[in-house]
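Excluded from the complex is one protein chain; the other protein chains are retained at their positions.
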Amino acid sequence: MGGQDLITQLKDHFGDQIRDVNLEAIDPWIEVIPEGLIGICTFLRDDPQFGFDFLSCLSGVDYFQPDPKKAAKVDWEPHLELVYHLWSIANKTSLVLKVILPRWKDGVVDELPEVPSVAGIWRTADWHEREIYDLFGIRFSGHPDLRRILCPEDWVGYPLRKDYEMPVEYHGIRCR
Amino acid sequence: MSTVEKTQIVEFDVRTDEMLVNMGPQHPSTHGVLRLVLRTDGEIVSEVTPHLGYLHRCAEKIGENLTPRQWSPYTDRMDYLAGMSMNLGWSLCVEKLMNLHVTEKARHLRVIIAEMQRIASHLVGMGVYGLDLGSFSPFLYAFREREKILDLFEEVCGARLTYSYLTVGGATADFPPGWLEKCESFLEQFLPVIDEYHALLTTNAIFIKRCAGIGVISREMAISYGCTGPVLRGSGVDMDLRRDGEEWYTNMYDGYAFEVIVEKDGHYPNDHTYPAVPPEAILGDSWHRFYVRMLEVRQAVDLVHQAIDCYRKAEGSCGDPVKITEKLPKGEAYLETEAPRGQMGFYVVSDGSAIPWRVKARSSCFCNLSVTSDLCRNTLIADIPAIIGSLDIVMGEIDR
Amino acid sequence: MESINGHTLLFLLFGALTCFFALAVVFSANIVRMAFYLILALAATAGLHFLAGADFVGAMQLVLYVGGTLVVLVFGVMLTAQSPFVSLRTAGGDWVLAALIGGTLLVILLPVAFQVGLPPTTTDGAFTDETGGERITSSVPVTVPTATRIGLGFLGVPGDDFSGYLLPFEIISIHLLVVLVGAAYLARAKRRTTVKNSDVSGGS
Partner (left out) sequence: MSEFLINSWGWPPFYAHACAAFVAVVLILHVIAVGAMFFIWLERKVAGRIQDRLGPTRVGGKFGWLQTLADGIKLIAKEDLMPADADGMLFRVAPYIAFCASFSSFIALPFATGWVGLDINVAVFFVVAILGLEVFGVILAGYASASKWSLFGAMREAAQVVSYEVPLGLCIVIPVTIAGTMDLTKISNLQAGWFTNWYIFHDPFTFLTSFVFFSCALASVNRAPFDLAEAESELVAGFHTEYSGLRWSFFFMAEYGSMFLVSALGVILFLGGWNGPIPLGQFVFGAHAAELSGLAFFLVNLLGLANFMFKVVLGVTLMIWIRWTLPRLRIDQVITTCWKYFTPIAAVMFIGVISWQLLGLPSGGDLLPLHVDGRPRLSGDVREQHLKGAVLPQGSADRHSAARRALEGNLVRVGGGH
């Protein structure tokens, strides 16, 4: 589907904001730097040639190996990954956008990494970003109403992180 | 120009203060444990904020410790009214990752099961919607037919609600002998019943008065909020993954003739005798969503007929499921399938071991429900169940 | 009273009920309870009307006062019975003033009530009409057709100089209608605000 020339067109349009491209994977994806996310997403949605007007899914993946033995064999260093699955209703094509984030903002534990929110571009991102903030602890700047959505408001910790420890008790209920 | 002080009597209505009302989590018409905080002024609801998470069972965290075949029982507990479609979606996603093609017979078997599940799920959607609007009888008619489908499923895989029958590589067992004839006899006696439902609800004057023009979702709003399935098609967006989805999913349906149920330039694909669209109904309102579901039941019946013929012609095994601890190739895969309530997406990331690194389920009702706060602004209290009922949400799938 | 006259017994019962509930309205603090006691008081007066044989007027009392006015009154009371208005304590000074006025009115009414004389306790069944007064002596519940006579009195019998009360009735009902519409209009809260010209043009 001519993915290659679309990507080259995208590259020369945005240049260094696209850090990496991988078309051989089962779902070809391009990696984008957080700062350029808003610009690229609006372009991808509005440009008729791309026309990605439908954000199918926004998911987070935590690349961190808790136990040291396996950590040695792993070929990536710990980071958080945001994966945007886009779909174009007109052209019936899909594209995957990835954003690599440090696990904690500039290394300080409990300091959540920042990403600009795309809720302005696709309204569905509003709830998806709240879920990722709730389960992964990634702060989305510019999000209309960033609160926990699945866990109770006063829950501590971010459950889907690999190094997450279940609290011993919550409001008197034993959890572990 | 000088602003001339002009005293003018500004008239306000009788000031009444607002009331915060909790509709849910225990409420007869919120389809499970959904809590809606309504800010009402008398009967008029000025703002709705849904609160979720009451049924959150951390399915995705558990998915990081189980192999794909062990995790499939978790998938059919997500949308417990359409368990087969969830299993199908998860198996296809893992097969896409492993690039594993199932046999021809298994493909047709999957179409039969998926479309029968769609009929059962839409029957629940229709029956419960009648209940939300206050008429009790359609609910029982719908469940009478659904019981028959559940009996058929019970014969196939032993379970009535949470099947985990379709797995990676095909299905755990083939159809028992005589099952296809029973299935066909069910479909024969089901056709006149559909017209009964139309007479009972779709063309009922009070039903139309309660649904038409209520909770209108425009085309752009539906796409922007990521609504899918009957909610999207009810707003006139011509998108059905069985025809224009990913190639890995659509080749399951190639060789099948079916029309996507969506209103194109004013009318629906009229290959069957349907009741006409009433004048009050605006494209994208609750009535249209309900109507799309009813037509999809009709479409599913045709599809099952075609699938049964193809299944009889195909030979070979009905698909041999992979080993429980099958090694997954390194990489990631995302696949969306057309579940009865919308597009159910599964995303699996594997690091080469038998247990996936990350598993994510994209729920259709999650996005469909996100529309409510925009939709229910200054409606009446009686409209809230009408709108939420038309979205046909299942809390298990939303909270995962 | 050698034997209990059913009629007086019921009359005393309904009279006591009316007075009791009327007092309850005055003494109760909760505004919704006041409305409730008012309903019972007016229903008891309807009972009195039935006792007096005026069944049409009794039913009218039930329909108009209890079924009509008080439904709207309770409706209004419920709307406003939020926290500030629920308990209306009357201050000390008002009690004295109220007692004073109430007392004088009572003093005037009591002798008038007794001049009418207690309903006779003779127990003969038939109506006696030679005494000229409206004497209800029988304790058999009265089933004389009052509605027809009220109707005719209303319309006036054809071919007779006495024309009925229809015209004044119509005038009063139109008048009441106008009063109601006026009240509804005045009830809408209005505030006199100074609005700058730009807002006015922009806003309209």
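Should a chain be cited, it is by its letter among A, B and C, assigned in written order, with residues numbered from 1 in that chain.
Here is the rule we use: a residue touches a chain if its C-beta (ideal position, glycine included) is under 8 Å from a C-beta of that chain, and two chains touch if they have at least 3 such contacts.
All of these numbers come straight from a predicted model, not from anything done at the bench.
In the entire assembly, the chain absent from the figure touches the shown chains B, C.
Between the chain not shown and the residues C:30, C:90, C:104 or C:173, the one that touches is C:30. Between the chain not shown and the residues B:60, B:79 or B:132, the one that touches is B:132.
For chain B, the residues touching the absent chain in the complete assembly are 19, 21, 27-29, 42-43, 130-137, 140-141, 144, 200-201, 204, 206-207, 209-210, 380-385. Panel shows chain C; residues 3-6, 9, 30, 32-33, 36, 39, 43, 53, 55-56, 58-60, 62-63, 66-68, 70-72, 74-75, 78, 81, 123, 125, 127, 129, 132-134, 136, 139-141, 143-149, 152-153, 156-157, 160-162 of it touch the chain omitted from the view.
Simple rule for what comes next: only the chains that are shown with their structure count from here on.
Chain centroids computed from C-alpha atoms place B closest to the centre of all protein C-alpha atoms shown. Computed from the mean C-alpha positions, the centre of chain B lies at a distance of 60 Å from the centre of chain C. For chain A in complex with chain B, the residues that touch the partner chain are 25-27, 53-57, 59, 61-62, 74, 83, 85, 87, 89, 92, 94, 96, 122-124, 126-127, 135, 148-152, 159-160.
Of all residues in chain B, only 52-53, 56, 58, 60-61, 96-97, 99, 221, 223-226, 237, 239, 244, 246, 331-334, 336, 343, 345, 347, 349, 351, 357-358, 360, 362, 366-367, 370, 399-400 touch chain A in the complex they form.
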